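Here it is, the structure in full.
With one protein chain withheld, the remaining protein chains of the complex are depicted in position.
Coming up: chain A.
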């Protein structure tokens, strides 16, 4: 089936699954939620799954022989299988639950980076990295004596892959790149980056926080060594993230956190470690959140990730075109024709992004304003902050029109 044949979403029906979308804000204006890049709303099906867990089989996992513990353990373990299947991993051994993408990044930075990096080694990032990856590798490099290099972006917000070819060398041990930029909307050639890393015996870590919620992702096709994303940006609950790692690499890594559940045998003198993925999941894990994430994946697969991607692209194109009607609007990142995730970051004339966000809030419109955890990228763009509208399965063109009208008001106020 070509992508042209993909049936558009039945947005009215989808919106019914999200009660929050019916609320009003401020002076009784309907909510227009366009801050999905920060966190998405949660459908009733996901909330229900969490309620079912607490009402029906709440228990700690892996510790009891009683029935509730068994039921909770099975649900928790099967959530790993569900995630593995969703992103094309080989099995639960490759799926570690963390609290978010940032923690997944830190897990690898601590458990692998601190052990393996040293003076002379290089970590190659991109100029559009989120602080989750940028700060983490920067600080691990400082502690280990490794150096960090950044693949530059061109005027369209695309990676300079020629420069990448020069930057990744035999000294490179890790290439860590964002899949879809949370600021530029750029969809990076992550498979090419992984190949480049592998040519030099380096690992590739892909930050999929904005990608997994909005498009089909197959970690095997990408050939990523590590891949990370968060539940709360994909219709799931807060408090759960996923680290995918190739089994043989995770197997060779030492634990990141110590404690219960991650051990096999403990004596006063020493301990040995549990199997994957439990070796990296110390202590009572995020059981309710795992149940919720499982339900969120059901929800998204029910819609179909190709259709989600088409919808995201359609809305980002519409927003890009509507905002481009105004000479004083500067949009960052590639044009829709170059491929773009479901978000648009921009500035309007001399109106500060935070003033803009405050004014459109009076119209019920929730957008993000600030540096979106990409301060160095904003330095590169030459601005302190930007406004960002980001879309999800329940958003409509009409909501983007509300945003554009609200921007008009801001423009008038500041004229």
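Methods note: contacts are C-beta pairs under 8 Å (C-beta built on N, C-alpha and C of every residue); 3 or more make two chains touch, one makes a residue touch a chain; residues count from 1.
The definition used in the following text is that contacts and distances are computed from a predicted model.
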Chain not displayed: protein name in its UniProt record ("Archaeosine biosynthesis radical SAM protein RaSEA", "UBA/THIF-type NAD/FAD binding protein", "Sulfur carrier protein ThiS" or "Nitrogen fixation protein NifU"): "Nitrogen fixation protein NifU"
Touching the absent chain when the full complex is considered, from A:35, A:371 or A:399: A:371
Given A:97, A:150 or A:363, the one touching the chain that is not displayed: A:363
Touching residues (missing chain, whole complex) on chain A: 26-27, 29, 351-355, 358-359, 361-363, 369-371, 384-385, 405-406, 409, 412-414
